[in-house]
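Input: one structure, supplied below.
Every protein chain except one is present and positioned as in the full complex.
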Amino acid sequence: MATLQLNNVVKSFEDTQVIQGVDLEVKDQEFVVFVGPSGCGKSTLLRMIAGLESTTSGDIVIENQRVNDLGPAERGLAMVFQSYALYPHMTVEDNMGFSLKLAGENKEARREKVLEAARILQLEPLLDRKPKALSGGQRQRVAIGRAIVRNPSIFLFDEPLSNLDAALRVQMRIELARLHEELKATMIYVTHDQIEAMTMADKIVVLQGGVVEQVGSPMELYHHPRNRFVAGFIGSPKMNFLPVSAESAAADGVTIRLPGGDTTRVPVQGTGCQPGEALTLGVRPEHLVLDETGPLQGRIQVIERLGGQTSLYVEMDDELITLMVDGDVTHRVGDEVRFTFEPRRGHLFTGDDMALESLERHPLASLTRLDHRAASDAEA
Amino acid sequence: MNKTRASGRTVGGLRTLSLQAPAVTLLLLWMLIPLAMTVWFSFQRYNLLMPGMKGFAGTENYEYLLTDPALWSAMGTTLLLVGWVLAITVVGGTLLAVLFQQDFFGRGVARVLAISPFFVMPTVSALVWKNMMMHPANGVLAWMAESVGLPAMDWFSSLPLTSIIIIVSWQWLPFALLILLTAIQSLDDDQVEAARMDGAGPIAIFFNITLPHLKRAISVVIMIEMIFLLTVFAEIFVTTSGGPGLATTNLAYLIYIRALLDFDVGTASAGGVIAIILANIVAIFLVRMVAKNLED
């Protein structure tokens, strides 16, 4: 049973505040991903939880105990570093057993625990090798093994997959998810890659400039981003943004005038929004559809064919709009195209970049992998 | 990387302090106590041969020293020695570094031979040069001169300072070579090839690519050599004992004469203070140079 709370946690380096008052609650067995662009403070926050960075103010609470003043090892956590940080002069076995050695455990007990972790990670044949003799993926597994051996209450991962090639990254993603199931441990994972966040997280924490922009399940962030930053950061390719103006606004929807002159009604909470107000419309590339009678139009600048899907980059009023369309479209560069979107797929952002709330919650928005597990546990 | 570097500063100034305390305290003591004493003595009438005559001397020692032509001559000698040796070793070291960077048969062995003088203790190299190289009767140089019909030269009496400069340069040239060679080897091949594609010849490459690349290494060479060259002692002690006259007496040797040969602690200390001031002027300039290296 490992829970973590952050209460108004602040971190300052000299004059600059890099973490500006973060509140967060991590449930037992939850897989939480901190995601954000580089320099957003996600790694710093993780290192503060680990105890590698001091906390300027606020509380870090693990299992109802304030741990601010405890050293890294006393917090009962384990961390997997981006660079793996294996001890190059020790064998795999000694790497994994180092913490136990420092804790004064005898050789047999150490060996037993190391072998158990090695079994889970299929590292048995490599135990006598030095890190130098391992591939990137193997090193990664040793680093994870070193964490497992400590039997920590919470696992911390600092961009653990960023040094692997694309194929291996996908494989390790699946392996980590499997490991999470098997160990039933609480995990906190830092990445700048929103795909890793989307695929692995129960809960995503989007950070920017040391501030939490939004916390929620992957589908919640995708369908109900709280502001323009989250909307742009989650989802790939990036969401398109168009300048629009409000024709009329009410509690049951906002009617907007599109760049082409047409109007459409987006089902969002419009109280507080003034007619004539400049808004930003956000539509994801996969939600734009080609339609000869559509209200939006532009000229194709670039076509990227991926086979199953095709990305069209369309120039509209000096802006490049991305469309994800069927792989078999026959358009060519230079073609004029018209396109549209379902109104419920539209997001509206006010001048301060905050989203107007959708009237209807997406059915998948509250779904987490934790729920899957609860369901399967109930069945069993 | 920066973010990991920045991290440490947080974990506690106390830990930093306790880890650094021994080194810092010792160096502080090593520097401050003798420094304070030197300054104190420099205002005292204090001669070990005349124990009864102790007392406050005011600026007497300084006046005595500053009006002593020996001081000015020693300062001039110090600067000449440092300046010439630096010039010879930096220019020579750069040329040799370029030479030894070329691939040729037995380069490794040749390089090891060329850097050897750096590991020879100053007293030995001074003696070898004095007795076996520059000796007017039995030296190798004299023999070489005679075998081509020239008169043998008595190096230490006709060109005393030049002789010292030759010996000290011989000792420090390998050091410059070592550092500059390491620096040259770190030069990106792509850069040289790009320059060659742009039509640069070997000389243009040397001045436009190699030399700028060596700038920081050269500044390190100058700094370290300066530290040691300002205090050259054994080479003079063993060969000329500062002579003939004062021709090879540098500041270090002058203070040595005053303190340990004349037993005049007061004057020697005043000389020490002057040496320290001189060194500090140089140090300020040098530390700036190194600080720039530390920046990136």
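When the chains are written out, they are named A and B in that same order, and each has its own residue count from 1.
Everything below uses one rule, namely that a contact is a pair of C-beta atoms (placed from the backbone, for glycine too) under 8 Å apart; a residue touches a chain by one contact, two chains touch by 3 or more.
Here is the rule we use: contacts and distances are computed from a predicted model.
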Choices "Multisubunit sodium/proton antiporter, MrpD subunit", "Mannitol ABC transporter permease", "ABC transmembrane type-1 domain-containing protein" or "Chemotaxis protein" - which one is the UniProt name of the chain not shown: "Mannitol ABC transporter permease"
Sole residue of B:Thr59, B:Ser157, B:Ser186 or B:Asn208 that reaches the chain not shown, by the stated touch rule: B:Ser186
Residue, one of B:Leu66, B:Ala87, B:Val124 or B:Ala204, that touches the chain absent here: B:Val124
Residues of subunit A (touch criterion as defined above) contacting the omitted chain: 14, 50-52, 71-73, 77-79, 81-89, 98-99, 102-103, 146, 150
Missing-chain contacts mapped onto subunit B: 4-5, 7-9, 11-13, 15-16, 19-20, 22-24, 26-27, 30-31, 33-35, 37-38, 41, 96, 99-100, 102-107, 109-133, 137-138, 140, 143, 170, 173-174, 178-179, 182-183, 186, 216-217, 219-220, 224, 226-227, 230-231, 233-234, 237-239, 251-252, 255-256, 259-260, 265, 268-269, 271-273, 275-276, 278-280, 282-283, 286-287, 290-291, 293-294
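One rule holds in what follows: only the chains that are shown with their structure count from here on.
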Computed distance of Cα centres, subunit B from subunit A, in Å: 59
